[in-house]
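Here the complex is missing a single protein chain, while all its other protein chains stay put.
Note that the chains take the letters A and B in the order they are written out, and that residue 1 is the start of every chain.
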Amino acid sequence: MGNFLAQNFGLLVFLFLAFTGYVFGRAAEGRHYISIRKREQELRHLLILTEKQVPPELEGYAGTLVAGSVVISVDYFKTVISGLRAIVGGRMSAYESLLDRARREALLRMQTAAAELGAQAILNLKFETSRISGNAGRGIGSVEVLAYGTAMIPGRHAPRPDRTHAA
Amino acid sequence: MLITNIESIPDQRVVKHLGLVQGSTVRAKHAGRDIMAGLKNIVGGELTGYTELLQESRENATDRMVAQAQALGANAVINVRFSTSAITAGASEILAYGTAVVVE
Partner (left out) sequence: MLPEENPRPPEHINNPPGNPLLEFCQLLAGISVMLVAFVAVTALAASYLAPYIPYRWEPTAFHDLETPEEFQSAQTELQALVDELAVAMSVPAKMHVQVHLIDGEPNAFASLGGQILVTAAALQGLTSENGLAMVLAHEIAHLKRRHPIAGVGRGVVISVVLNAVFGASASGSAAALIGQTGGRLTEFSFSRSMERRADRDALAAVVARYGHSRGAYEFFQNMLGKRAEASWQLMFSTHPMTEQRIAAIRAQEELNRGRDLVPLSAAISALVNSDSGHGPVLE
């Protein structure tokens, strides 16, 4: 038995990591989604649009740049399942939920920054997604999403805000 | 479903803004394509396997964005943008987003 353990040490470590990743990763994702839905409900009044033109309702508002960003990493189980998926090809569902969460979290952080300025809407929303360099080559999947736009604030003078909001 | 990346739909009037809609997907090609791409990398040229992958991903992300817009009762999406990155080697990740509107 000891011999068997020694020979397959790598395999056992792998199984342990995958199991740990599955249990904790799934729990963390569930918690994150609950938190995302709650905050989205709270910030629903703060409109997000992709247009550049100022709609008639917002004319005369002051505008300032707001941004929100987040870096989320996959758990080990998702790394493994995506590694297998990459061999067969197809949709990587494990990473899709990761991307979905990252994007919504970045939006929420941008909305929070805008809400602190008393904004009513954010215009010309843009997303940037990228990975932290060097990580992907080592098999660490992480995604970085940046959301930014122009917050429209009622009142004549634009305030001087802290532009990036760190949650 | 009308889709543009300008502020409006030509010859149509935006009656109602419905808000932000998004679609995203992460896809990969099978290992055979990865190996062929690796070999192609030696001589250079277009990696057709990956072009195909990117195209499929983009269509899929657009479809999802349109599905969101339809669920909101929109008949057009304006100001559509794409954002892409590499979440992990050999996989493409594409995000499509825009503003769902009702046009007449």
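Just so we're on the same page, contacts are C-beta pairs under 8 Å (C-beta built on N, C-alpha and C of every residue); 3 or more make two chains touch, one makes a residue touch a chain.
Just so it is clear, the structure is predicted and the values come from calculations on it, not from any experiment.
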Residues of subunit A in contact with the chain not shown: 4, 7-8, 10-11, 14, 18, 22, 26, 40, 43-49, 55, 57-58, 76-88, 93-94, 96-97, 99-100, 121, 139, 141
Residue numbers in subunit B that touch the chain omitted from display: 15-24, 28, 31, 34-35, 38, 64, 67-69, 71-72, 88-91, 100
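Operating definition for what follows: only the chains that are shown with their structure count from here on.
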Footprint of subunit A on subunit B - complex, ascending: 7, 17, 19-20, 22, 24-31, 33-34, 60, 78-81, 83-91, 93, 95, 97-99
Residues on subunit A engaged by subunit B in the complex (per definition of touch): 47-53, 55, 82, 85-92, 95-96, 98-100, 103, 107, 125-131, 136-137, 139, 141-143
